[in-house]
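A single protein chain has been omitted; all remaining protein chains appear in their positions.
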């Protein structure tokens, strides 16, 4: 397993891969932190409209340094800009969009994802200060809820597991996982491998995955550009 | 009883009396039909802001004939005008104002009012086409829910009763009734007479009332101008 | 992203028999008359119509009823100046009525759009309109449990739309429009004017475009009330 660190995708590459599945005309929410990176790799010629739960639809990238307007921020409290056609709304309307299933895609980070679609991404347990933000809403908030994550933890433990051990964010909510090694769908309570890096064997991939990777048709090579 | 028809207040006079109790700065909803007349007698020097459940706050009187804008109507679908400081909002926000208790006064008509505060004003029974509109919301919608009504029906039957016989609009919701003969509060499940026309004796008033009129302190003369 | 569609006929061309259709408007204010008439031209049957009212005169929803397209109406106030179409169909047993208090109707539609399957309201507690519904007591007061209301389609009238579907309304024509846009699987909007994205100030948008699927320009939209004053008949 020691060579996983050498072959695995960077965060940028995982974000790039996730961006390829965002269709033209999609309404998208990107979780705070790593998922925000997906917007950088929006496919040319496709228009995605980004939603931020603090009340903006169709915001754009960060302004130039020094040009920040701190009333114009995203859910991660980073300064953003507006695209033509943007709209402001209050928090109840914003979460009506989320909870009402009006987003096409939500992309979130994960501590653990289980083969039954359960997600744990908000709490590592009892110590410290708990904080949940909008994560528990977002997992019920989109027609498609995807996760982007390293395939294993910093200590090498699997993040794709049979059952989550950490406090849940949502039950049975994730349908696709983009990892540093593979693209895995969740269907009927099991992981189905769709793509993997050519450099890793199925056996080695299974060895760093905490639940069975099922096959359902051919497994494509996970191919991403240098970034 | 035959002289009740001669001494009783006109609708305009009942509306005038109800208008005297609307304090400066009040937010008021007037039910469709007869209650709309209360706005005509707003006390000089007091500002009341009228709410209509179809989404306007601070509308004014009807425009001149021929000047109607049929997108600017009240709940009775009559053309209105706007005062400076008016606002438009959608139906859910409008009934949030109602149901959330943000109105100071709602004034409604009645078929029957019971001594327990129950109101029947939307249905005369099973035949024909039933229609409820906003009545059932309005009875839970104001800090003070008052009724204006003739004291008796056209056939002389009491409208102030022990228990409503018609389908209820709301349970225990009315706190004051302005009738063509008297002003009656509802307190602790009983009618308390506050004012009556000087021309009618307490006994005669009781005789046309379907439940006991209790006394709690002096009964004032119900005095209204010619209108 | 361009949600505009060529004409009202194309905008409603896929509404099938048996569909549930929310129709904006309170009386004539906000009534999308041209979309309704396009739907009559298409002629699907067995529709469930959700509107505050149930038609007035011989146009709009009343004309849908006269055309025999409506199986059921969910509304708060099926009366109007000229309610013949509904009244005759209802008394003849040709149309089903679900009568809902107006605020409950609005809140049920909002709940449908907001992913809230049920809520409690004081409205109708203790009345016959609460019959058969679950009740509960909170802080000593009785409430009725009401369910969300969704629909397959919404037909809504706006004043200005941009190509992304952002909307502003006109005066009290707003009424149920923003709620119905949220609660329908497919939202179809007629707008007096269609503008480029960015032409509506982001602070002034009432319905964000994500709630809207199709936008069609009807620059000379008629007011239902004016048509009724003229004695118009759509058949």
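We just call them A, B and C in the order they show up, numbering each chain from 1.
Here is the rule we use: a contact is a pair of C-beta atoms (placed from the backbone, for glycine too) under 8 Å apart; a residue touches a chain by one contact, two chains touch by 3 or more.
Since the model is a prediction, treat every value here as computed from it, not as a measurement.
Engineer: Looking at A:40, A:90 or A:143, which residue reaches the missing chain?
Structural biologist: Hidden-chain contact among the options goes to A:90.
Engineer: Going by the contact rule already stated, which one of A:30, A:98 or A:177 would touch the omitted chain in the full complex?
Structural biologist: A:98
Engineer: Among C:13, C:118 or C:233, which residue is in touch with the absent chain?
Structural biologist: C:118
Engineer: Name every residue on chain A in touch with the hidden partner chain.
Structural biologist: 52-56, 69-73, 77, 88-92, 94-95, 98-99, 118, 123, 129-137, 140-141, 167-171
Engineer: Considering the whole complex rather than only what is displayed, give the residues of chain C touching the chain that is not shown.
Structural biologist: Output for chain C: 107, 111, 114-122, 136, 138-139, 141, 143, 147, 168-169, 171, 202-204.
Engineer: Using the document's contact rule, name the residues of chain B that touch the chain not shown here.
Structural biologist: Against the missing chain, chain B presents residues 24-25, 27, 47, 49, 51, 56-58, 82-89, 92-93, 95-103, 140-141.
We adopt the following convention: only the chains that are shown with their structure count from here on.
Engineer: So how far apart, in whole Å, are chain A and chain C when each is placed at the average of its C-alpha atoms?
Structural biologist: Taking the average C-alpha coordinate of chain A and of chain C, the gap between them is 36 Å.
Engineer: Just the number, please: Cα centre separation of chain A and chain B in whole Å.
Structural biologist: Comparing mean C-alpha positions, chain B is 56 Å from chain A.
Engineer: Out of chain A, which residues touch more than one other chain, so two or more?
Structural biologist: Residues: none.
Engineer: Can you pull out the residues of chain C that are in contact with at least two other chains?
Structural biologist: Residues 110 of chain C touch two or more partner chains.
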